[in-house]
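Moving on to subunit A:
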Amino acid sequence: MKIARRNVGVLLAAGSLIAGLAGCAGTPGSGSPSATSSSAVSAGSPSGSSPQLSGTVTIYAAASLKATFTKLASEFEAKNPGTKVVLSFAGSSDLVTQITQGAPADVFASADTKNMGKLSDASLVDGKATNFATNVLTIAVPPANPASIASFADLAKPGVKVVVCASQVPCGSAAQSVEKATGTTIKPVSEESSVTDVLGKVSSGEADAGLVYVTDVKSAGDKVKGVPFPEASNAVNTYPIATVGTSKHKDLAAAFISLVTGGEGKKVLGDAGFGVP
Partner candidate 1 sequence: MNYSGVPRWVYGLAAMGGLFVLLPLAAMVAKVDWSRFIPLVASESSLTALGLSLRTSAASTALCVLFGIPLALVLARRPFRGQRLLRAFVLLPLVLPPVVGGIALLYTFGRQGLLGKNLELVGIQIAFSTTAVVLAQTFVALPFLVVSLEGALRTAGNRYEAVAATLGARPATILRRVTVPMVLPGLASGAVLSFARSLGEFGATLTFAGSLQGVTRTLPLEIYLQRETDADAAVALSLVLVAVAVIVVGLSYRRPHRADIPAEAAA
Partner candidate 2 sequence: MSFHIDATVRARNVDISLSVGPAETVAILGPNGAGKSTLLSVAAGLLRPDAGSARLGERVLFNLDGGSRVWTPPHLRGTALLAQEPLLFPHLSVLENVAFGPRSAGASRAQSRETARHWLAEVDVAQLAERKPGELSGGQAQRVAVARALAASPELLLLDEPMSALDIHAAPHLRRLLKRVLSGRRAVIITHDVLDALILADRVIVMEKGRIVEEGPTREVFRRPRSQFAAGLAGVNLLAGTVTEDGLRTSAAAGGASLHVAGHLDDEAEPGQPGVAAFPPSAVSVFLDAAHGSPRNSFPVAITDLEPHGDHIRVRAGDLAADITPAASAELGLEPGSRVYFVVKATAVQVYAA
């Protein structure tokens, strides 16, 4: 920190240079004046009961929410002309790191309660987080299911190449919980850092099976097949959503959250395979 402060001048100069070179790479919305964020109520609005909103709202959401939140965002924009939703998807812990480092997020949707807890510990959660979805593990296998996986116990068979998430990431700790509850020990050939990497190794045929979420299999389409197993109920992942404490667009954030937790959100999430908390 000391070093950084001493060289603020240099940093500013370098920063402005880089910004000039990078041009459009800046986060949209971060530079918008705060005046637009306060909602403007226009008389005679045809859009029903909710007050008319305008401005840009930035949503940081877990990578597994990409399809559903992209859909919900366009619904939100359609319902509230004059608003714009900016989405940023990444691993939940990455997003927490970015927000604590000052990233201009208005809403944070996490894939687990642990990472929401981290943000809350940093006093960056406005009010209380709302649980809006659940997700359970399933076995993803290549369409041909070469290792004939039919149950969770099959994953422990010798010679089966299983890929799981590392225990440091939510899908990995969920897998561990199931292993512990069922007394099964899986010897994975790889412990990936993200669900995407697990899914990639299954869909490319490198691995015989992978432990991923139900929603991941659903969104992967024909590339992989899901083999559900009852033991998955031992580790149900809960998705919380909250307004970020530093948000300058809290009305927009609240409106987006109510869309996600409302009927519309439930339908979109349910279609994608998410459960109800």
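Candidate entries met the following condition: all candidates are chains of the complex that A comes from, given by their letters.
In this text, a contact is a pair of C-beta atoms (placed from the backbone, for glycine too) under 8 Å apart; a residue touches a chain by one contact, two chains touch by 3 or more; residues count from 1.
Predicted, not measured: the structure shown is a model, and the values here were computed from it.
Could you sort through 1 or 2 and say which touches subunit A in this complex?
1
What does subunit A use to touch candidate 1 in their complex?
Residue list for subunit A touching candidate 1: 1-4, 7, 10-11, 13-14, 91, 93, 97, 161, 163, 166, 168-169, 188-193, 197, 200-201, 204-207.
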